[in-house]
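As C-alpha cells, the structure follows; a few thoughts come after it.
Only one protein chain is missing from this complex, and each of the others stays in its spot.
Chains here go by letter, A, B and C, matching the order in which they are written, and residues are numbered from 1 within each.
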Amino acid sequence: MKSESRLERILRSGRFALTGELGPPRGADAESVRKKAAFLKGMVDAVNITDNQTAVVRMSSLGACLIAKQEGLEPVYQMVCRDRNRIAMQSDILGAAALGVHTMLCLSGDHQTFGDHPGCKKVFDLDSIQLLGMVKTMRDEGRFQSGAEISVPPQMFIGAAANPFAEPHEFRIQRLAKKVAAGADFIQTQCVYNMERFQAWLNQARDMGLTEKVYILAGVTPLKSLGMARYMKKNVPGMDVPQEYITRLQGVEKKDQAREGMEICCEQIQQMREMKGLAGIHLMAIEWEHRVPEIVKKAGLLPRPEPEQE
Amino acid sequence: MYDQIVMAAYTFARGPMLWAAALILCVGVIYRIRELYCLTIRKEKQSLPATVSTTTPTQTPEERTLDRLARIQQSAFAVHPVMFFVSILFHACLFAAPLLALGHSLEVYRAWGITPPSLPEPLIDIMTATILVCGLFFLMRRLVLPRVQAISGIADYVLLGCVMAPFLTGFCAYHQWFDYTTVITLHLLAGNVLLIVLPFTKIGHMIFFFFVRLCISSEFGPARGSRDWKV
Amino acid sequence: MRPDTHHTEPLNMTSLQETLRHHKKRMSLNLKACAGCSLCAESCFLFELNDHDPCYMPSYKVLNSLGRLYRKRGRVTQTQLHDMADLVWHNCVLCGRCYCPFGINIPAMISLARQILREQNIAGVYPHSLGAPVEKEPP
Partner (left out) sequence: MIKALTKPLEEIREMIAPYSRVLTIGCGGCVSLCLAGGQKEARGLNIKLSASKAPRSDAIFDDITIERQCEQQFLAALDTRVGNYDALISLACGAGVQFLAERFPNTPVFPGVNTQFVGVTRDIGWYEERCKTCGDCVLGLTAGICPVTMCSKSLFNGPCGGPQDGHCEVDPDTPCAWIAIFERLQAQGRLESITAIHPARDWQNQIPGRILVEEYRTRYIEDGETS
C-alpha cells in the first residue's frame, strides 16, 4: 500500500470501484457541501472535490475535502497547475496529507479565460505530468523538488485524468503512458459516450501493458436532457456523443428525457463492467448529486464495500 | 542633297518607323504590364476570419480621423507640394497633348479615315508650353538640388531630353520656327524614339506608378495584392 | 569609421556574377522603376537625422550599391565593394520604412546588396562592436 487511501484499498482488492464528484460552492457555505455529501455517502467509494473548476472561484478543494471527510466520505483532492507554483503545490500536498486526505488527482486545469477572472495571471509552473512526478517523488523518495528531504513524506494515492477522445487521437495513448510513467496510480477518464472508441482505446492501453500498471476508471456523466447532449457534442472539446443517444433522447417526451438519460447511463455502466482491464467508474453527475443514489442503485453497483469490511 | 536626306528621313519616320514604333510600344507596354501582373498577384493567399482575436485595440472615431490627418500631412502631397503639383500638371499634359493635338488627329484621319477628338490648337500650344516649363523645372531640380543631383547620371539627362524633344520640336513646328520640314522631321523622329524607349527605360515609370497603386499592398496604399515584386 | 575591414582578398568574380545573374530580373525591374524623383528621402529617418545628407537617401543607397553592381555586371573593385558595404550597413538600419512612389522594395534591394557583399566576405562591421564608441554629432 502506498497510502492510507480507501480508494487504493478497494482498487487493490480487485473490486470494481466507483467514484463520484462534488463541486464546492461559491461561498463559505459548509452546509451546501454537507448537503451534497449526504447524497453521495454510502453510494461511492471516493469523491473528487474539484479545484476551482472551469476557472471559476469556489471554496478551496482542500477545504471542501475536509468537510466531506467529516461527513464520512473519502475525498479525492483535485489540484490544478493553473493557480499554484511548485512551492504552493508542495505545501498544500503536505497540508492535505497531514489532515488525512490521502488521494489526489493531478490536472492541468481549465484555462483562466474560461472562468470569472479571465485577466488573471496564469501560473502553469508545472504541467500535470510534472505535477504527478513531483507528488510521486515526495511520496516515494521523501524529497521536495529542490531535492531537500521531507521530514514526514505525504502518503498519497495519485490520480491523473485522461481523455481518450481528444486530438491527436494517435498520441492519446502515449500521453496515458507518460502519465503512468510519471507516477499515476489511477486514471479517471473524460466522460465516455462513444463506447466503441473507448473500448478501442482501452484495448490499446491493455496491449501496451498499461492496465497492469494503473487502475483505469471510466468517466460517466448522465445526460440530463437532449439540450445537454447536443451541447456536449457540439461545444465540449473531445466529447464524442453518438447520434444513437441523441436519437433516443429525441424519441421521448421532454419530461422523460432525464429518465432516459439515466437509463443510457446505467446501460453504459453495465457494458463497462464487462470490459477487461477497467478498474471502475468515475460518475460525474454535474449538479445532479441528488440523483446519484438512484443511478447507482439502478446500475446495480450497490452495495458499496463498507469501510469496516476492508 | 540636304533636302533629299530630310525628305527620306521624313518619309521613313512617318511610314515604317512610325509603324515599328507603335508596334514596339504596344508590345512593350503589354509585356511590362503582364510582367508586373505576374509578379504582383498573390500566389498563396493568407487570410484570417473577421472575428479573429488580436491584441490590437479598436480605434475611436477621433483616432481614426486624426490618423487620416497624420497620413495626409505626411504624404508626398503635403511634404513636396510644388513637386507634387508640377508632376501632376506635367504628366497630365504629357498624356493629353499628343493624343488630342489637331495635327495628330488629322494624321490618323489620313491613315484610317476616322477622326479622333482633338482640342483647339491654342490650348494644345499652352499645354506644350507647360510641358516645356515643367521639363525645365525638372532639369533645374536635377542640376541644383543636392538630393536629386546625388542620384542623377548622364542617362537621366538623356532621357529627360528624349521626353522633351518631341514637344520642343512640335512647339517649334506649330509656331513655324526654323525650317519647317527639318523641324517636323525631327519631331517625327523624336516622337518615334520616345515611343520606342518608353517601355524599356525608366520613362516606363508611368506603368509602375499605376500598378503600384493597384497591385502592391504596402503601408502606403490600399491595394490588396502582393507586398513586393516577387521575382 | 571602419577600421579593419579592408581585407585584400581577391574578389570571387564567378560567384558574384552568378548571384547577379540569379537576381537579374528582380534587380532590373526594381532599378528601372526608379525615376530618380528623390521623394523617398524624407521617409528615411537617417536622412532627417543627418541634416538631409543625400547619401542617406534610400534611392542613393540602392543605386550606389546594388545599382552599381548591376550596371557594371559585377566588375567592381574591392575598394568599391567596401564603399558599398558602408552604404548598406552604416547608412541603413533596414528598418524597412522607406517610401517609393513606384513601389520599389528598397529594403529588399538593400538586403540583396548585403547578401552579395557577404558572399564576398565583406560584412558590415558596426563601429561600436569593436569597442570604439561613436558619438554622433547632434544634428
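Definition applied: a residue touches a chain if its C-beta (ideal position, glycine included) is under 8 Å from a C-beta of that chain, and two chains touch if they have at least 3 such contacts.
This one's a predicted model, so the numbers in the text were calculated from it and none came from an experiment.
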Among shown chains, those touching the left-out chain: A, B, C
Hidden partner chain, touching residue among A:174, A:247 or A:270: A:174
Option touching the unshown chain, where A:3, A:48, A:128 or A:199 are the choices: A:128
Touch criterion as defined above, residue of B:5, B:22 or B:69 at the omitted chain: B:69
Sole contact to the chain not displayed, among A:27, A:95, A:238 or A:251: A:238
For subunit C, the residues touching the chain missing from this view: 43-46, 48-49, 93, 95-97, 128, 133-136, 138-139
Subunit B, residues in touch with the chain not shown (by the definition above): 46, 48-49, 51-53, 55-57, 60, 62-63, 66-67, 69-71, 73-74, 217-219, 227
Positions on subunit A where the hidden chain makes contact: 81-82, 86, 108-109, 111, 113-114, 122, 124-130, 133-134, 145, 161-163, 166-168, 170-171, 174-175, 177-178, 181-182, 190, 237-238
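The definition used in the following text is that only the chains that are shown with their structure count from here on.
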Most remote chain, CA-based centroid, reference being subunit C: A
Whole-Å gap between the CA centroids of subunit A and subunit C: 64
CA centroid of subunit B to CA centroid of subunit C, Å: 28
For subunit B, residues contacting two or more additional chains: none
Subunit B to subunit C touching residues, read off their complex: 35, 39, 76, 79-80, 83, 87, 142, 145-152, 156, 201-202, 204-205, 208-209, 211-212, 216, 218-220, 227-229, 231
Parts of subunit C lying in touch with subunit B, wherever the complex brings them together: 23, 25-26, 29-30, 32-39, 41-42, 52, 54-55, 57, 59-60, 63, 97, 99, 101-103, 105, 108
